[in-house]
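The structure appears right after this line, and notes come after that.
Missing here is one protein chain; the remaining ones are kept as they sit in the complex.
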Amino acid sequence: MLIRLKRALAATTLDSILLVCKELGYSYAFLDEARTLLQLDGLGGADHRTRFEDLTGVASVLEAGSAYELHERAPGRKDTRVTVRNAIFGDGNVSLIGGPCAVEDSERLIEIAQRVEAAGATLLRGGAFKPRTSPYSFQGHGERGLESLAAARAATGLGIVTEVLDPRDVERVGAVCDMFQIGARNMANAPLLREVGRTQTPVLLKRGFAATVREFVLAAETILAEGNEAVVLCERGIRSFDKTTRNLLDVGAVAHLKRATHLPVIVDPSHAAGRADLVRPLSRAGLAAGADGLIIEVHPAPEEAQSDGAQAISAEEFSRITDDARILAGLDGRRLALSGTSKTQPVETLT
Amino acid sequence: MLIRLKRALAATTLDSILLVCKELGYSYAFLDEARTLLQLDGLGGADHRTRFEDLTGVASVLEAGSAYELHERAPGRKDTRVTVRNAIFGDGNVSLIGGPCAVEDSERLIEIAQRVEAAGATLLRGGAFKPRTSPYSFQGHGERGLESLAAARAATGLGIVTEVLDPRDVERVGAVCDMFQIGARNMANAPLLREVGRTQTPVLLKRGFAATVREFVLAAETILAEGNEAVVLCERGIRSFDKTTRNLLDVGAVAHLKRATHLPVIVDPSHAAGRADLVRPLSRAGLAAGADGLIIEVHPAPEEAQSDGAQAISAEEFSRITDDARILAGLDGRRLALSGTSKTQPVETLT
Amino acid sequence: MLIRLKRALAATTLDSILLVCKELGYSYAFLDEARTLLQLDGLGGADHRTRFEDLTGVASVLEAGSAYELHERAPGRKDTRVTVRNAIFGDGNVSLIGGPCAVEDSERLIEIAQRVEAAGATLLRGGAFKPRTSPYSFQGHGERGLESLAAARAATGLGIVTEVLDPRDVERVGAVCDMFQIGARNMANAPLLREVGRTQTPVLLKRGFAATVREFVLAAETILAEGNEAVVLCERGIRSFDKTTRNLLDVGAVAHLKRATHLPVIVDPSHAAGRADLVRPLSRAGLAAGADGLIIEVHPAPEEAQSDGAQAISAEEFSRITDDARILAGLDGRRLALSGTSKTQPVETLT
Partner (left out) sequence: MLIRLKRALAATTLDSILLVCKELGYSYAFLDEARTLLQLDGLGGADHRTRFEDLTGVASVLEAGSAYELHERAPGRKDTRVTVRNAIFGDGNVSLIGGPCAVEDSERLIEIAQRVEAAGATLLRGGAFKPRTSPYSFQGHGERGLESLAAARAATGLGIVTEVLDPRDVERVGAVCDMFQIGARNMANAPLLREVGRTQTPVLLKRGFAATVREFVLAAETILAEGNEAVVLCERGIRSFDKTTRNLLDVGAVAHLKRATHLPVIVDPSHAAGRADLVRPLSRAGLAAGADGLIIEVHPAPEEAQSDGAQAISAEEFSRITDDARILAGLDGRRLALSGTSKTQPVETLT
């Protein structure tokens, strides 16, 4: 590790820094006469970087060396693979998630589940607890929504991913779902992150709409640090000054995260676009940038919602995206996971 | 209320919209031949706007008319005044909050409390539970921090405001503090907002660093809708592309909020600036734009932190800001609240 | 056209609006009793929307109807195809542009030109006049740079695209180049746009780094309105709060522009990424979102620049991007334009 100290430190401040070095098992040496560049040698630990950054007198940690944080791709570290029933994310595997925004009645949900599975999805999304900006908006069906999801899984075999909003709900949501979703509004909600981190249920962690990439991976780190290693990162567009799309899909972050972390990264083109007609091109862009999957809103009756910027697509459009995904995954020798009942067939040739 | 419907609605969709109109006690009329502009007359209700916005077939609510949301400044509605011990916010009253970022030991905190009170503060801030980006950073002293805050209050009479991060902590934090702080990371954390909304303890609600003004007031609405009317809004700078200041203090939002809501609005110049040397000019700018108070980080030993962009100021600088605040409040005939022991004296005249 | 008027207009204001309607050949009718919705029928014209928007008393133009602006994709309007020597952009054609950031000496430029041509480029980029933030930075070799570009074209047959910064330089730059580049800093520089609009030389128009999509197409409209129809739009990343990549590549804007305009759209992954290792994934993402080409910085000796975030890639990496481009263009039945000497061969199959 290479640490830049502040200038002209009090002797007591410097002593307490050096004491921490020893306690963490590092030997050290100053590299410059002004004693502001401190070189440490030792075995490292995921929390060491932050522990030094937090010390009074430390300006910055220039190189973390062997103190790899848990989400980081240490040299030689291979991709984490997260498996959720038939879906596989990462380590050369691409999977698609589809489903409605909010769960409505059970029968309808089963029908959608069957259609998205046939169209290529291996996981079903659907909100039982909905995060809403206005306190007067519909907040989801809660418990009853969870039951509908369980029924849809029983009918299709698709795993289910659903959002949890409150640390007090983690147990009852976890009793039903196959994967937790942490929404963009809650990316920095540490009590909630820690609570899902204490389970062994896979977590789909969405990037906050104004979170830096560093804040995003530290939210993942909060889950990993509690012992849950099955974290899938999800880029869903960030806030910008332009309103052509609802949010701005940050494909650069996707490409960067694939290099800097070993975690799977997927893309949510529906919330990024906010418009059904742009979901397919954004899906392609995300996969082409290296994403390990997609999570897409599918509407039971898209013709009702097609006007006015609605972002849900039809099962037919989902099926076209599945075809794209198979080809784009193939570009890098990756494989698209499909459930047994998928009607979509592999493409033979592409010239 | 004036509602814009989507074009070419299905008859069943239109019927269900009109049914809601009747249920909420409105008479209605279409204003155009294409039947997309619907005029409603009735008594209104705080949740009506959202209920219509959420209906399938409604494009937007153009004018809310009498359906005032709880935070809104209906015609003739006077300012909400929030009183927290000696501090008074709104309705012509300006108050200053000072204190350390995180609570350390009890003795030190009492000393700071005495100094900020002497310098003009009427409320003491201090974090017992700290929201941190990294899971490895210091998370605050928790319960022990609350005890230190209570001791500082006992020693000075200053009320205390402290952050609550987890809905499960609302009860124990509320047993000690005089005012809850909801931090920027939690502005959209509905379970937490609802929990503090169910108490009668005043709430200092910070704007999320990428929240629109509409999202900000709807977060306040979530608290108000639970029955707690003592909400103070706090602008603390939003995220931008430029890093000259840590965040960008949105004085336009302060001026707008004072017109659009009846709630007190204060400014946090410390987190906006991220630099001690800009805290005073930003304090002035916030008050000149109409803010009803300030919340400022004061460091026990600012000389230790003065290098490297630290944002805490000395008690002496706080005292200068108190002098500014008295004059700027006076510009509009407002009054700066002071505790009995404040050494700062009122300015005699200002024409 | 459907126009929303402001409420309670003075009679003279309304009269002057209606007079303009008649002068532009429209018949009109009010759709509501309050006389704020005005329906116009007529042949339309590219400048009509703006003329109405600019009138006192007009709140907004809700639907432009037949008043298509020149850049807009009117129903049935097919893609504009812009041909620059061997390069073809739009209408099913994809082309790649490569070259150094700034033009250095003539010999070196010829060598690079030969390498990028062999790697799949059909146009050579290179700056003779450089826009710089600091007045003390190197501003390009000017006239001598133009001569080097001409020499490189003579040696390879590649067309050349180079930036023009000053309306007074349009004539002398146009005498040499095959395509003007208008840089991001100058997207809203109307005198410069008009000057290149008066030529018949194709124009590569880069999006300003904080320009909305509407401002971007109106910059193109400024060129088109002068009579030059050969405009290629270039998305090069916009400014955001996160510094993981230098700019944020807006693939949603690419997908939207392909739907909303008939102009070719290309992507500059080099300026978006600001890092050589992300140029390839961003190239793929742009093409997958529908871009008609790429403009990429290639460094003569990338090993010299590889440290420290340099964004130029090697000719070998360019060659890999050419292979990607052929496959991604093929996904939609589009064709990658190649010059005769390109060593890259079509891919036979992809499973």
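Residue numbering begins at 1 within each chain, and the chains themselves are lettered A, B and C in the order written.
Note that in this section a contact is a pair of C-beta atoms (placed from the backbone, for glycine too) under 8 Å apart; a residue touches a chain by one contact, two chains touch by 3 or more.
From a predicted model like this one, the values you see are computed outputs, not experimental measurements.
Enquirer: May I ask which residue of B:R4, B:R108 or B:H256 touches the chain that does not appear here?
Expert: Here the residue in touch with the unshown chain is B:H256.
Enquirer: Out of B:L146, B:A210 or B:L336, which is the one that touches the chain we can't see?
Expert: Answering carefully, the residue with contact to the hidden chain is B:A210.
Enquirer: Have a look at C:L2, C:A150 or C:A210 and name the one touching the chain we're not showing.
Expert: Per the contact definition at the top, the residue touching the missing chain is C:A210.
Enquirer: Which of B:E147, B:E229 or B:D324 sits in contact with the chain that's absent?
Expert: B:D324
Enquirer: With respect to the chain omitted from the figure, which of C:G42, C:G65, C:G92 or C:P131 is a touching residue?
Expert: Spelled out, the listed residue whose C-beta touches the missing chain is C:P131.
Enquirer: Please give every residue of subunit A in contact with the chain that is not shown.
Expert: 31-34, 37, 210, 239-241
Enquirer: State which residues belonging to subunit B touch the missing partner chain.
Expert: 210, 212-214, 237-238, 240-245, 248-256, 258-259, 272-273, 277-278, 281-282, 284-290, 324, 327-328, 331, 347-351
Enquirer: State which residues belonging to subunit C touch the missing partner chain.
Expert: Listed in rising order, the touching residues are 6-7, 10, 13, 46-47, 49-51, 53-54, 56, 59, 131-139, 165-168, 185-186, 188-191, 194, 208-210, 214-215, 218, 221-222, 225, 239, 304, 307-308.
Simple rule for what comes next: only the chains that are shown with their structure count from here on.
Enquirer: If you average the CA coordinates per chain, which chain's centre is most distant from that of subunit C?
Expert: Looking at centroid distances, B is the chain farthest away.
Enquirer: Relative to the centroid of every protein C-alpha atom displayed, which chain's own C-alpha centroid is closest?
Expert: A
Enquirer: Over half shared numbers or under half: where do the identical copies subunit B and subunit C land at their interface, same or different?
Expert: The interface is built from the same residue numbers on each side, given that over half of them are used by both copies.
Enquirer: Can you check how far apart subunit B and subunit C are, centre to centre, with Cα atoms defining each centre and the answer in Å?
Expert: Computed value for the inter-centroid distance: 44 Å.
Enquirer: For subunit A, jot down the residues that touch at least 2 other chains.
Expert: 210, 214
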